[in-house]
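Just passing along the structure, written as structure tokens.
Every protein chain of the complex appears in place save one, which is left out.
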Amino acid sequence: MKEMVRLQGITKKFGNNLIIPHIDLTIADGEFITLLGPSGCGKTTLLRMIAGLEEPTSGQIFLDNEDVTTFAPYKRDVNMVFQNYALFPHMNVEENIRFGLLMKKVPKEKQNERIDQVLYLTQLEDFRARRPQQLSGGQQQRVAIARALVNNPKVLLLDEPLGALDYQLRKNLQLELKNLQRGLGLTFVYVTHDQEEALTMSDRIVVMNAGRIEQDSTPDNIYHNPSSRFVAQFIGESNFFDLDKENILAIRPEKLNICEEEEENFVHPLPEYYGTVVDVVFYGTIDKVFVRLDNSNQTVVAYQYFDDVKRWCPDERVGIWWYPQDAVGVKP
Amino acid sequence: MKKNWRSSALFAYSLAILAFLYLPLLILTLYSFNDSRINAVWTGFTFKWYIALLHNQRVLEALTNSLMIAAVSTFVSTILGTMAALALNRYTYKYKAVINGLLYLPILIPEIVMGLSLLVLFSQTSVPLGKVTLILAHITFCLSFVIITVNARLEGMHKDLEQAASDLYATPWQTFRYITFPLALPGIVAGALIAFTLSIDDFVISFFVAGPNSTTLPLYVYAMVKRGISPEINALSTVLMFATISLIIIAQVLQPQHTSSKKEKE
Partner (left out) sequence: MRKGKLLVAPAISWLIFFFGVPMLIVIAVSFAARTPYGQVIFNFTFANYQRFLEPLYIRIFVDTVFTALVTTLITFCMGYPLAYSISKLPHKWQQPGLILVMIPFWINFLIRSYAWVVILRSQGLINTLLLKLGWITQPLPLLYNDYAVMLGMVYALLPFMVLPIYVSIEQLDHRLLEAASDLGAKPFTAFRKVTFPLTLPGVAAGSILVFISSLGMFVVPDVMGGAKSALIGNLIQNQFLSARDWPFGSSLSIVLAVLALVLIVLYYKAIQKQEGGTNNEEKLA
């Protein structure tokens, strides 16, 4: 696969504050890669360094095999969709979109052609004369994307682009964005703290924590084989069983099974722990069953489905078991 | 309906205070059209005091001085102030406290202190008092106001916008030309208007640094008031009052109306 972006030995300090201790990362052409992590983990800083809006304290940034580390943002062939869109309030939709082409001195004919194209792609044809203030949040979002796409950048950088929108709209735009990226074959670097968004959209997820990469893998792998306790906790829900200081088992609630304490003729592995049901909470498609383990303060959670024969009730005595292949050993 | 009783009493009180603010100005205006020279009694409607003003060489001279001084001080303070505000908004400075002190102290200390300190400066450096010293003084007190006004506008602007422009291939100069400047312009215009009004209106500082041949309108009004009541001052005051009010209304109209942007054009 062709390499599009390479970050090599990147570190970043703000004053005396070490934000990013050391990061190496390679992004392939046409890839949808997501930088996922809690706020303050350095994901936005990393994105802004690719855009040229921040300079790394040390390390190098390659774009399409060219060292662009010291290039100003306006000399890099990447475009960014800002968190609050950063649409120019004194220009209408069309002027906003034309801005980049104008600065690059693209011929007028070509400008109009490209603008029409992205307006069609983002379904904004009817709004070209409107000012950003006259648009809804979702429409402003599309303008921000159109304004970046129209330049045909090598990489599109998106900084929590859906963060300001409500749930339903966000769901729809996630799909649209993913389709757009597939259709155009563009490289997307997407920053979010929303794990669900990351799982549904990305080809590859880079989970970040405190300026370091915790795990870098496919969504499937990140979910099913989290490498560390942090990843297992940040993405989805997990139960942890400390075997000793170095070895922790992480088991997803849907993989954790509950049986009666005194069960006869069972065909599954023996229960590893015993405990008491403390609560059963309705969650729509599932119920969450909370079980307090004997001889410890730990409470674990398992799911029961609406068609399960056995319905668990608080105060029932239960056993906890799992198939060995469902338990993942993670770093503390 | 205790609440209604309270709010109507409050409203009446507020109207009375507004009347207190405006009645004297209204009475002054009415008297400027009164035929009588000395008496407060209404003896008939006349424009003669205004016509007398037009033929008063000293008033016209004071007007010319005021306008010239205001124009020059507005021009210089707006340019210097805008430059400073742009830089202050963008960069961090080592001696921030000193810079802030120099910016805010001229506004915070009583005017009279600033006026006499300039008088002391000009006399110690043997600069003759006149139009030049007036202009220098006016630029000084306008400067802080311009910087603060323009800076307020720049602060309200998202940093994102300039970064977005830079991301969209605009060089720093193009970013300034197409994004920063157009967005800061209402603040610059507002700063210039404030500077102009402050300069036209200033009495205290001008009082200290004016020379014999550099009387401005407020200084002329003061001299006339000290000499005694004359209907001509009524007329001159009325003219100045309405000039000020018009300036304020123009400033209000020029300011971008946030509400109008919501109106759909289609």
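Per-chain numbering from 1; labels A and B assigned in written order.
What we mean here is this: contacts are C-beta pairs under 8 Å (C-beta built on N, C-alpha and C of every residue); 3 or more make two chains touch, one makes a residue touch a chain.
None of these values were measured; they are calculated from a predicted model.
Screening B:L60, B:M83 or B:I250 against the full complex identifies B:M83 as the residue touching the chain left out.
Shown as candidates are B:V59, B:V72, B:L119 or B:L134; the residue that touches the absent chain is B:L119. Touching residues on subunit B toward the chain that is not drawn are 3, 6-7, 10-11, 13-14, 17-18, 20-22, 24-25, 27-28, 31, 38-41, 80-81, 83-84, 86-88, 90-93, 99, 102-103, 105-106, 108-114, 116-121, 124, 136-137, 139-140, 143-144, 147, 172, 197, 201, 203-204, 207-208, 218, 221-222, 225-226, 229, 233-234, 237, 240-241, 244-245, 247-248, 252, 259.
Going forward, only the chains that are shown with their structure count from here on.
The geometric centre of subunit A is 54 Å away from that of subunit B, both derived from CA atoms.
Looking at the complex, you find that subunit B touches subunit A at residues 158, 160-161, 163-171, 174, 178-179, 182-183, 261-262, 264-265.
Subunit A contributes residues 51-53, 72-75, 78-80, 82-84, 86-90, 99-100, 103-104, 129-131, 133-134, 147, 151 to its touches with subunit B in the complex.
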